[in-house]
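Here the complex is missing one protein chain, while the rest keep their positions.
Lettered A and B in written order, each chain numbered from 1.
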Amino acid sequence: MIPAMPVPLSWYLFLSAILFALGVAGFIYRKSAITVFMSIELMLNAVNLSFIAFSYQLRQIDGHIYSFFVMVVAAAEAAVGLAIILAVFRNRGTLQVDEVDTMKL
Amino acid sequence: MNAWLIPVFPLAGFLINGFFGRRMSKSLVNLFAIGSVALSFIYVCVVLARLWPLDTAYVEHNYTWLQSGFLQVGFDLLIDRITAVMLLIVTGVGLLIHIYAIGYMSHEGGYERFFAYFNLFVFFMLILVLASNLLLLFVGWEGVGLCSYLLIGFYFHDNYSSYSANKAFIVNRIGDFGFLLGIFLVLATFKTLDFGKIAAAVSTMPVETGAGMLTMITLLLLAGATGKSAQIPLYVWLPDAMAGPTPVSALIHAATMVTAGVYMIARLSFLYDHAPLAMKVVAVIGVLTACYAGTIGVVQNDIKKVYAYSTISQLGYMFLGVGLGAYAAGIFHLMTHAFFKALLFLGAGSVIHGLAGEQDLRHMGGLRKFMPITWATLLCASLAISGFPFFSGFYSKDAILSVAYSRAPWMFWLGAVTAGITAFYVFRAFFLAFYGTYRGHQHPHESPRVMTIPLIILAILSVGGGYIPVLRWLSGPSPEVALENRTAMIISVAFGILGILAAWLVYVARPALAETLQSAAGPLYTLVFNKYYVDEIYQATVVRPLQSLSRLLLWRGVEEAIIDNSFVNGLARAVRNFGGLLRWLQSGSIRNYATWVLAGSLLVIFVIGLAGGAR
Partner (left out) sequence: MDTILFIICAIVAILSALNMIVQTHPISSALSLIGVMAALAVLYLLLGAEFLAMAQMFVYAGAVMVLFVFVIMLLNAGAEKASRKSWFAQVAGLPLVLAFIGVMVFLTKAALPPFRAVEFGSWVGGSAYNIGHLLFTTYLLPFEVISVLVLIAIIGAVVLARKEID
């Protein structure tokens, strides 16, 4: 059994950083548009964790409010973004992000 | 006194005819052209009457042109006795030639342009003559060169005319380079360009025995004079300058512009008196050119070319005169030469006009009965130039040869022989044109009065010009050597008459003799006929290497390779390559963009962290 020592808040921040980095890695390395979108959601979640951790630290509830707003915006963004992916799929016939690259020199 | 009005009248004529001439009627153009020179002539007489007897020079200070450090140059005008003579020649003879040109150019295109350029020339010549400092003189010097170029190339559609105009200007430019160097040296030595101040400074300096600063200055200025006055080695432009209309040849290349070199040496006599080595060079160049040009003139077939070589030859006499220190004699000969040479050219122009453009002596003959006035006036001129007793040329040439007889006998003998050659070729042209039977196909006729009246006036001056007491008037301030020497006079007259008789013999009495002599001379004749191949030598040694150098080194090497390719194109290429590099950033791939964003944000965090922002 692990001794019940209290968890310092910094561990939450480390976790947030790692999740964010994993989200970035997903964005960079995945090719399907929907998976890229999911990586964005992961990044937003990591930021939420960070807000709530700091809110706990400062014993103020404003962090929760920010987190709340982030959630709302993420939901709205998910809706619109998926609609865009739909439109792109209809026009290009592919969901691979690498294939949608005609805006180049 | 407003002496500046003298050159301004012809300038006004140039501006009016130049800008508005196209829209004016011919008589209006004539009015402005002739009127401006006439006004100038009248005003010259008025000024000289007021300044009489001109014991001291009259200096007029006008607007200050340059004021920089110790250099101060203004539009200052100087009138002394030499200037007075030159002023009368330029405006007087110029006026007569302007009147003549009305008749000569009446059928030519570009009428107003011709008179505009003619007036501009008179303006610049007057500036040259009136200048009180070297810079203003140089302005006039260059200006007459420009007008010479414009007028020689008047028929600019003709390739030969353009070529001759270019040749005149470029060869003059070479001389002017030496002239400029001379001016710079004067500035460095005397810190001023004003004639009066230089004369005052030089009078305190000793006479240079060998080569010194004054000799260098005078020799460089002489280089410019050989270009402008067509002496060896820069005479090659004058025969080709005959491509221009005949009044141009009369005014510019006989009476006025080509005498600028002689005038300059006479004006700067205070410098030349202190550099005997340079004087010797002047005299030697003069006498050699006189003889050399005379020999070429003997075998020419174009009447204007004959007179061109005679101009070079007579200018040689003037150089001989001033080179021997006889400045008054040189100017005197300049004056009489203006009379009879202008008359010779105008007469030739009358002949050409009457023959509808024919200039070859071999196609003339027996014109005496067709053009009596031209015949009579040309006879006066030919006698004057041959030094026939009691004509004007006799007195002036005798003045120079007398000085030569006592100072440098070999120059005297060379000059006397040249007098004989001069008489020979001048009368050769005269006899070939006016005696015998007509060998051409035109309808010869006498010229209109507007052309013959100036001929008559000039003939009177050629005959009586020797009696104007110019010599005594000019040599008043500075002492001259004995101006008359019986022996010299007799010898030179003898040579002259011999020449006339020889020409009579060969061309009138026994015409077949000309052919025999020509074939007997054989290769010598070919050599002289081709002007000793000097033009070809210049072309091969100077012109062609310079052109190749310019083309290969300067054009291909510097212009194309260095400036174009490295700098101009190179900069463009560098920008394009850099842009090409940046292009790879716009790949269109979202993942690449995200990676760049990550890298950028990492950099920003790093920098903020370094700057202590995390605190």
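One rule holds in what follows: a residue touches a chain if its C-beta (ideal position, glycine included) is under 8 Å from a C-beta of that chain, and two chains touch if they have at least 3 such contacts.
Remember, it's a predicted structure, so these values are computed and weren't measured experimentally.
Against the chain not displayed here, chain A makes contact via residues 2, 4-15, 17-26, 28-32, 34-35, 37-39, 41-42, 45, 48-49, 52-53, 55-57, 59, 61-62, 64-65, 67-69, 71-80, 82-87, 89-90, 95-96, 98-99, 101. Take chain B: the residues that touch the chain left off the picture are 587, 589, 591-592, 594-595, 598-599, 602, 605-606, 609, 614-615.
Operating definition for what follows: only the chains that are shown with their structure count from here on.
In this assembly, the C-alpha centroid of chain A lies 93 Å from the C-alpha centroid of chain B.
Partner chain A is touched in their complex by these residues of chain B: 583, 586-591, 594-595, 598. Against chain B, in their complex, chain A makes its touches with residues 24, 27-29, 31, 36, 97-98, 100-105.
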